[in-house]
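Sharing a structure below in structure tokens format, with a few things to ask.
The complex is shown incomplete by one protein chain, all other protein chains being positioned as in the whole.
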Amino acid sequence: MRLDTSASGVFPISATPFLDSGELDLASAERLTDFYLERGATGLTILGMMGEAPKLSPEESTAFLKVVLARVAGRIPVVVGVSNPGLSAMVALAHEAMAAGAAGVMVAPLPSLKTEEQIINYYVMVCQALGPDVPVVLQDFPLVLGVSFSVPTLETIFARLPQIVMLKHEDWPGLSKLSRIRRGESERGDRRISILVGNGGLFLPQELARGADGAMTGYAYPEMLADVVQRFRAGDVEGAEDAFDVHLPLIRHETQPGLGLAVRKEILRRRGAIASAHVRSPGPKLDALDLAELTGLMNRLERRMARPA
Amino acid sequence: MRLDTSASGVFPISATPFLDSGELDLASAERLTDFYLERGATGLTILGMMGEAPKLSPEESTAFLKVVLARVAGRIPVVVGVSNPGLSAMVALAHEAMAAGAAGVMVAPLPSLKTEEQIINYYVMVCQALGPDVPVVLQDFPLVLGVSFSVPTLETIFARLPQIVMLKHEDWPGLSKLSRIRRGESERGDRRISILVGNGGLFLPQELARGADGAMTGYAYPEMLADVVQRFRAGDVEGAEDAFDVHLPLIRHETQPGLGLAVRKEILRRRGAIASAHVRSPGPKLDALDLAELTGLMNRLERRMARPA
Amino acid sequence: MRLDTSASGVFPISATPFLDSGELDLASAERLTDFYLERGATGLTILGMMGEAPKLSPEESTAFLKVVLARVAGRIPVVVGVSNPGLSAMVALAHEAMAAGAAGVMVAPLPSLKTEEQIINYYVMVCQALGPDVPVVLQDFPLVLGVSFSVPTLETIFARLPQIVMLKHEDWPGLSKLSRIRRGESERGDRRISILVGNGGLFLPQELARGADGAMTGYAYPEMLADVVQRFRAGDVEGAEDAFDVHLPLIRHETQPGLGLAVRKEILRRRGAIASAHVRSPGPKLDALDLAELTGLMNRLERRMARPA
Partner (left out) sequence: MRLDTSASGVFPISATPFLDSGELDLASAERLTDFYLERGATGLTILGMMGEAPKLSPEESTAFLKVVLARVAGRIPVVVGVSNPGLSAMVALAHEAMAAGAAGVMVAPLPSLKTEEQIINYYVMVCQALGPDVPVVLQDFPLVLGVSFSVPTLETIFARLPQIVMLKHEDWPGLSKLSRIRRGESERGDRRISILVGNGGLFLPQELARGADGAMTGYAYPEMLADVVQRFRAGDVEGAEDAFDVHLPLIRHETQPGLGLAVRKEILRRRGAIASAHVRSPGPKLDALDLAELTGLMNRLERRMARPA
């Protein structure tokens, strides 16, 4: 199974579970994979930034991806984040992942890239090094990476590099950007790319209306993301937005930069998906007040979900 | 009326209205002031970043602040943004504003400040230059200004500079920060400062629970902000959060960096508060799709507000 | 006299002299203008960043530019920095400057510009607003402004906007960039643009060898810059570099970000060009150690200059 431009639906960005001691928790990795599968995931993304990939050793990355790929067992495509300051390490991990059954890899731009010419050249270099058989997801996440892609730059990259099959869209604001890309495809005949949105899904209904194919994000209630995408596709636009709005207070909470990962892992723990909410050092931690606040927000969500529409 | 540390409630960050031609629209300035007054404002902030202050000439700033101050006529305190790359221009505007009846001024850190020692020295210099009779609001807005304040830095500033009476809090994430400041006051006996929150109010209920005194932000439905603060103070915490959540989809939409100002002015125009949604160049503009999307979000809001709780 | 693409030689970036009290010192403005004229300036640039332009009121800017333009009396072209967060203020100052006899204006990109498409659109908007009769110098200064131009972006701008006649080149590193631009002109027939280099002239000999037409920078010994350019053009490449290297220790010292302006003004004061080295607040100040260190460096320079080649 190779990722292609028809990919759609919900690809959760998987957390990487650790024990309280900080060790990789492969049992939870299996449980978490099941959690995503049972809640409507149409794909899965592992070893992304929210997967604490830079804090894993190469051996840990390998162990984790093998466990997840085995658990998925080909039922849905798995994308592996391979961003790395060195090209050869990136290529090594990508080839290892593909050999183990991954559907494609995700590559974020290096934070040191300053001009769009440099960005384009970087993706050309990366694709050449990966070889044409590795489908690539381009991650556009300026808030955290400090690298911005204009629409013409994305169009240049997509035109030159057919192996880039998906855009992980998390520019902010980014609604017009989505519309412009889709307009280029419909009006000028550009190759249609799969676009999954990130940022915790903060603008998912609006992004679907502008042409997104779904979400690639780690919000800890992936079943809602799946439900919203499904309703939207079935034509129930308002119903999709209603379902979404119920979760918006918690999405907003989980989207806090840095801290959000600790929130997300704690929700996953409470929902039984992982054994420990441990985030590797250096990383955010929740104190008693944070935990009580989260309880309040989760209780409100439960009550809202229980209410008839 | 001088601003002091007891300030609370809702201080809308006023837009600066222009005609479609780009000229300052003083008639709309009066109408907008009335709009804020009628919707529960307990104070008002003008010439902030969202007031497009850097795009006004000194003469325009003076004209605008005089019109607003005359219209307010002492009913609520008015804070005037005076941030400026030059100290003497800042002082001149501040003194002009105070002479015209302002209650205080707001000062953001210069984007060139790199260390917290530089930040502290900057506020010391600013306060000395303004003189002790000018109450100061410190704006903590790292996302846009690129300058971060740790809690110890804020505490040092508040301890050294008694004329700083208020923190405009818009760090993100910033919930723990609020709690830490309040803890320093209650446990260590630090001087209690007024804290009003920004960021469009995106976390207002959580921030009130952690000790904020209200909001200083320009969300185009200030009556909701006032309602939330009032309910919260009356002990109706869940009711406050319910009232807030109804607006969250639109708050989220208006909080988009850069673009949000165009959204906000368009809502204010639709609500009859200003004659034109014009944003001065260079600035964001809404296209037909953006306008239709906003209509959809506003319609959903109207329906939600019409629904019995 | 209108600036055009044939401009070359040395355009000092003029300091803006103040009295110790901080007031604009127009008498020193005249003296400083003479200083530049007598030391080989082939043009002059005022109200740049190093001219503390953002700390001048509109009235001060006008007063200063009129005094300088009157003193120059048409002998050399004068470029006026007009960068401003607001477009209409920029246009007003530019038109005022041109009416008073300026040869052109200089425009830096707004620090908020993130993509090269935004940069291009910004210069298109600026040129439209200025009108076709205002020659424009584009300032490329990523270190301070945080905005990077790739060569293709510059080429697009130069191709679309004929009124941009000069590039103030201070990217760092920037030597290959210069070569690429010149290659585009010679090999592809692009319009030849005037390129003057900044950064205190830190790489002037190398930049001349790669096709720069001279320097636009405020190093406090402009006669050396003029000498280097002249020798280089006369074919004495090694002699140019010898003359330059003598000054390199002091150039390096004056190129320190932020602090450099205080160093520069102190040298200008010691050389009799201005009455006071005052830098407006907030701004860098030299302490006793800094002043003694500068004395040492200037003494070494004097000794080196006195030595036979």
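Letters A, B and C name the chains as they come in the text, with residue numbers starting at 1 for each one.
Going forward, a residue touches a chain if its C-beta (ideal position, glycine included) is under 8 Å from a C-beta of that chain, and two chains touch if they have at least 3 such contacts.
Note that the structure is predicted; figures quoted are calculated from it, not measured.
Taking every chain of the complex into account, the omitted one touches A, B, C.
The residue touching the chain not shown here, chosen from C:62, C:118 or C:179, is C:179. Among A:1, A:26 or A:110, only A:110 touches the chain left out of the display. Only one residue in the set C:30, C:185, C:236 or C:293 touches the chain that does not appear here, and it is C:293.
Note on the undisplayed chain: of the listed residues B:30, B:116, B:185 or B:223, the one touching it is B:116. If you put the missing chain back, the residues of chain B touching it would be 114-118, 142, 148-153.
For chain A, the residues in touch with the chain missing from this view are 22, 52, 54-58, 85-89, 110-112, 122, 125, 129, 258, 280-282.
Mapped onto chain C, the interface with the missing chain covers residues 172-173, 175-176, 179, 202-203, 206, 209-210, 238, 241, 245, 248-249, 252-253, 256-260, 287, 289-290, 293, 300.
Here is the rule we use: only the chains that are shown with their structure count from here on.
Relative to chain C, the chain whose mean Cα position lies farthest away is A.
Spacing of chain A relative to chain C, judged by their CA centroids, is 46 angstrom.
Mean C-alpha position of chain B lies 38 Å from that of chain C. Once the centre of each chain is set as its mean CA position, chain A and chain B turn out to be 34 Å apart. Chain A has no residue in contact with two or more other chains.
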